[in-house]
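Missing here: one protein chain of the complex. Every other protein chain is in place.
Note that the chains are named A, B and C in the order they appear, and that numbering of residues resets to 1 at the start of each chain.
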Amino acid sequence: MTRRLRIGVLAPALLGLAGLFAWAIAGLPAFGDYRGPYGYVLNRIVVPLRHSTNVVMGTTFDVRGIDTMAEEFILYASVLGVTLLLRDEASAGRVERRTRRLRSDAVRLLGVVMVGGGLLVGLWLVAFGYITPGGGFPGGVVLAGAILLLYLVGSHRDYHPFRNEHVLDPFEGIGAGGYVVTGLAALASGMPFLANLFGHGQTGTLASAGSIGILNGAAGLAVAVAMLLLFAEFLETYVVPLEPEDAGS
Amino acid sequence: MLATLVPLQAVVFSLVALGAPLVVLTRDPLRQALVNGIYGVTLVLLFVVLQAPDPALSMLVVSGIAYPLVILAAVARVRGERRSKETSDD
Amino acid sequence: MSWVPPLLVAIPLLAAAAVAGLDHVTPAPVQDALVIAASAATTAFAFVLLWHAESHEVVHWFGGWQTRGGVALGVDFAVGPLAAGMCAVIGLVVTLALLYSLTFLREAARLFDALMLVALGALCGFAMSGDVFNLFVWLELMGVAAYALTGFQVERLGPVQGAVNFAITNSVGGYLFAVGIALLYARTGALNLAQIGRTLSHGPAGGLVIFAMTLLFCGLLIKAAVVPFHLWAADAYAVAPAPVCAVLGGVMTDIGLIGVARLYWTVFDAPFGHGHAVGDVLLWIGLVTAVLTGVMAFLQRHLKRMLAYSVLCHIGIMLAGIGLLDSSGLAGAELLFLAHALLTAGLFFVAGILHVDHGLIDELHLRGRGRGCWAPAAAWFAGTIGLVGTPYVGIYLGHGLIDEGATELGRGWILALLWLGSALAGAALLRAGARIFLGWGDAGDPLLGEPFEEDPLERHVVRPLLVAVALTAVVLGVAISVVPGLGQRAEYAADRFRDRAGYAASVLHGRPVAPPPSLPVTIRHTSLESLLYGGGATILALGLALVGLYLRRLPRTVSAAAARTLAPPVRVLRELHSGVVGDYVTWVAVGTALFGGIWALLLRG
Partner (left out) sequence: MSYLPYAVAAWLCLVGLAGVATSKNLIHLAICLTVTQSSSYVLLLTVGYVKHGKAPIFKGVKLGTTAVDPVVQALTLTDVVVSVAVVALILALALDAHRLSGTVDPDRIADVSG
């Protein structure tokens, strides 16, 4: 189709969809009139049963933990996929590493502070995720970002050991696999898959919530490593430009 | 009628609604990455006013760290190569 | 509570994590063995599950979050014989594909294996899940693995284009599905299918439920690649490596249909089950898909593209069976799936062998090259005959059950269209087989369009292994129609699958289902009509194949007239399959709006 024809076909279709949306919305309860029951029930029972004050994390890592296991694997599969798809770029492009050192000590100091701060924030987010807002995913991304900052403030050789996927792959396997192993451990002890294995501790402390902590940690690790690998794959293609004559091949 | 929709919420919803077409209509990917970052911030605000701190935090790190890094790297790669091709053509 | 269902997901996913994690510390043969063992173990557990599911609905609540007062708290897998049978065939096909790729894909083998195992886990999870958001998560997981696998051969543009079209169209489908979930959640406050169905059984359905159903079904039908959402499939399957095609074409496309069937009979049967409107639209989509993609298959010269359209043709037939909304139709779709998955996998394996042997994939380039390759030739012809539905071969039994369902409902007229579709697709495959393995036919064919640029594969393969895997798949697929007792069990499985009240009672209240009747272990007989149509389709396929082979030898007046009448529609068809993703997304919007509009008109009030 030509672009004009495509827009001509698309516009009425989108109008039709808009009409259907309007019709559907007319049948929705007014904003703020959530009727439940699912959410209300969980808000009542998760804290007493699991001692996780953050019901969202309790839902993510316990009540609907299997969704999160699949989600970790989506990220894992995406990293594998990106590695697979960019493997030609990586092997063709190892010509020259551009090193850009930041000269100013003040900037580097600031960078070091930010790296340290980022690591702390990331760890804190992962660690306390099931008590206060946070959790494995944002914590993992912040951790990955902080480690990446090392690369930005220093020469990127500093980042090199982390960029080597042979170092990172086992961690990625451990993070995603750890989630499954926790689930299987419950199954092996005669409980349902992903059942909460340990005592539930004191509400509102780090030791509360049993397996939620382990799963949260596994997710944090998996996400941090996955994000680092993703960043590495994409930055690799950025900092290592192909020679012009290679570019077209 | 406004009783159910706090004015602050109405404002943030409107911001999100305005942001989306801006993101889509910005055809230059580099600028779009920036606009998308701003759109991400409006989504974070929306999640906050909808009492969803966890999704807000996730959205914040995604639109503040993850998307910019991969998108900028991809844009830089595509542009850099085009430029090196143009110079080699001369 | 049964411990088997979670294993079907946990084993392949854990193995996928282990494969990439243990790379560089374990020798390659150990890893190969681990991958095959994980896949084989999943298959074995699927058969165990099938055995358990025969007598009761196997329900597993993750984390032990069972229902309280009929409110589902957690996520469940609820498996009847139909879903268990799906898992078994999924496991078989993936295991065969992994065996095939042992020597076929040595480069980047770890990434490949891990992604295949992820896809296996996601497919099984999707087939068993009883929670609508959980379905979405498995759908996305299998998608992400499949997009990457499609683009495996990154040194060529074709695979990249195929993967881009696949990824974007299916992601849009996934997001439509997610919006549908949100709408349904707003109405029912539940994510568990049984509970949603129960909530919807009282109270008016209205536009909200109709549009939610449209979005959910369209999301799944994009995965299932039915007209007009089918355009991505040919681009993707033509370029993916043969073992990936076997999995994508054999089982992953079909999984979208199982999702439609699952959602219909657990949820939307409640508000809309009193009429036939939902089923009729599905039936028509199926019919159009079967005939249109059958024609498209006949117009192909690229073997894998031809096979892709043949897959879509059978998807159309299965959807028509599901759209009948009765047990015979559903049982037929299930049996058709079993045979079609194995046969399609086998044919893709043969195409891979030809590609390795000759570096060619174009039917006309391959003309006469396959002479003397008896085993691949036998696999190809047997697989093709099995896909046409010659009486008591391959898909015949499934097709026959769909026929019975249609006849009982007084819709005998759809039989002719369905058999026409499979005859057309079969004719294309027969024509290619005769040209390649027997050297028959003309060297050129104006109908088939421009030649494809060949992309030789230089692989050191253990050819006997490839041939053995291909033959195994085809033999299993051909035999499906004559397995004693299978037809009767499929009908019982379909009855169970359609029993919304029984499903809800076992999921929400743990009540056992009625004990199964004792089923005979004999080959199920089919109606005289099916025999006639099956025979007729075979003859039609053979005839069409001969016409395709010797198009130039037709009398000039006939061929000129044929060219004049056929050329314009053929050109339009080809132009519609443009390979441009923007067009595909446009068709997604058109199709969704169209189906939503039709359902709105039929179901309102």
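The criterion applied here is as follows: a residue touches a chain if its C-beta (ideal position, glycine included) is under 8 Å from a C-beta of that chain, and two chains touch if they have at least 3 such contacts.
Note that the structure is predicted; figures quoted are calculated from it, not measured.
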{"item": "Among the chains presented, those that the missing one touches", "value": "A, B, C"}
{"item": "Per the touch definition above, residue among C:D113, C:D235 or C:D445 touching the missing chain", "value": "C:D235"}
{"item": "Among C:V4, C:L135, C:A148 or C:V278, residue touching the chain not depicted", "value": "C:A148"}
{"item": "Missing-partner contacts on chain B, residue numbers", "value": "1-2, 4-5, 9-10, 13-14, 16-17, 20-21, 23-25, 27, 29, 32-33, 36, 39, 43, 46-47, 50-55, 58-59, 62, 66-67, 70-71, 74-75, 77-78, 81-82, 85"}
{"item": "Residue numbers in chain C that touch the chain omitted from display", "value": "133, 137, 140, 143-144, 147-148, 151, 154-158, 160-164, 167-168, 171-172, 174-175, 178-179, 181-183, 185-186, 191, 235, 238-239, 299-300, 302, 305, 449, 452, 574, 577-582, 585-586, 588-589"}
{"item": "Residues of chain A (touch criterion as defined above) contacting the omitted chain", "value": "3, 6-7, 10, 14, 17-18, 21-22, 25-26, 28, 30-34, 36, 38-40, 42-44, 46-48, 53-56, 58-60, 64, 67-68, 71, 74-75, 77-79, 81-82, 85-86, 88-89, 131-133, 135, 137, 204, 223, 230, 233-234, 237, 242, 247-248"}
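Going forward, only the chains that are shown with their structure count from here on.
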{"item": "Arrangement of touching chains [line / ring / star / complete / other]", "value": "line"}
{"item": "Separation of mean Cα positions, chain C and chain A [Å, integer]", "value": "31"}
{"item": "Centroid distance [mean C-alpha coordinates] between chain B and chain A, Å", "value": "18"}
{"item": "Multi-chain contact residues (two or more partners), chain A", "value": "none"}
{"item": "Two or more partner chains touched - positions in chain B", "value": "none"}
{"item": "Contact set on chain B toward chain A in their complex", "value": "4-5, 52-54, 56-58, 60-62, 65-66, 69-70, 73-74, 76-77, 80-81, 84-85, 87-88"}
{"item": "Footprint of chain B on chain A - complex, ascending", "value": "30-33, 54, 56-57, 125, 133-135, 137-138, 141-142, 144-145, 148, 227, 230-231, 234-235, 237-238, 241-242, 244-245, 247-248"}
{"item": "For the chain C and chain A complex, residues of the former touching the latter", "value": "1, 3, 6-7, 10, 13-14, 16-25, 60-65, 68, 71-75, 108, 111-112, 114-115, 118, 121-122, 125, 133-134, 137-138, 140-141, 144-145, 147-149, 151-152, 154-155, 163, 183, 185-187, 189-191, 206-212, 214, 575, 578, 580, 582-583, 586, 589-590, 592-594, 596-597, 600"}
